[in-house]
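All remarks here apply to the structure that follows.
Removed from the display is one protein chain of the complex; every other protein chain stays in position.
Here is chain A:
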Amino acid sequence: MAGLKTQNAITLKGSTKLVTEFFNYGINSILYQRGIYPPESFTRVQDYGLTLLVSTDEQLKEYINNVITQIREWLMNMTVQKLVVVVKSVHTNEVMERWQFDIECDKTVTADTKRNKSEKEIKEGIKSVIRQITASVTFLPLLETACSFDILVYTDKDLDVPESWGESGPHFVVNSEEVRLRSFTTTIHKVDAMVTYKKTD
């Protein structure tokens, strides 16, 4: 019976795990929904009570894994402020879309802190955000050119980053329209989602 008992307390480690999991699915969903990678290179996965699409492209998987592992570390350190998925045109290098995930970290939390919030409740929040990402295709303009993507991470200024990481510009969208999406919180990390896209004339 003990095994059936749902977890009502969440730790920093658990929160980090949930948030990184969300980022993985979120990035994959964006890439699929926006047609940045061919749909046949995605496979179906069941999670949060949703059918999610995850890429099978080895290079892409490796890249996302690299980013996610680094973000996991920074989430544990509470040094990450934002994660941005930038969709750029390959031909003109123009920023077409900008999916921004603001991360608010509760810096009072330590490794031993436990907060009362059930995993189910958090996953419900994540589910609603992912659903909104999926639904946002309806209002976002069609990407007519071949596009690629980049993942930016806003971190604290004094943070030392690994060699494989370099500083970047903010990649603003020129002549943009902004839409705020839902947010979810684990009580340790709060993630606000929003999308900025190029206004069509």
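As a working rule, contacts are C-beta pairs under 8 Å (C-beta built on N, C-alpha and C of every residue); 3 or more make two chains touch, one makes a residue touch a chain; residues count from 1.
In this section, contacts and distances are computed from a predicted model.
Asks: One chain isn't displayed here; going by UniProt, is it "Geranylgeranyl diphosphate reductase, chloroplastic", "N-alpha-acetyltransferase 35, NatC auxiliary subunit", "GPI-anchor transamidase" or "Mitotic spindle assembly checkpoint protein MAD1"?
Replies: UniProt lists the chain that is not shown as "Mitotic spindle assembly checkpoint protein MAD1".
Asks: Among A:T11, A:N24, A:S136 or A:T196, which residue is in touch with the absent chain?
Replies: A:T196
Asks: Among A:V109, A:V173 or A:I188, which residue is in contact with the omitted chain in the full complex?
Replies: Considering the complete complex, A:V173 is the one touching the chain left out.
Asks: Residues of chain A in contact with the chain that isn't shown?
Replies: Residues of chain A in contact with the hidden chain: 59-60, 63, 66-67, 70, 81-82, 84, 86, 88, 90-94, 98, 100, 146, 148-157, 159, 161, 164-174, 176, 178, 180, 194, 196.
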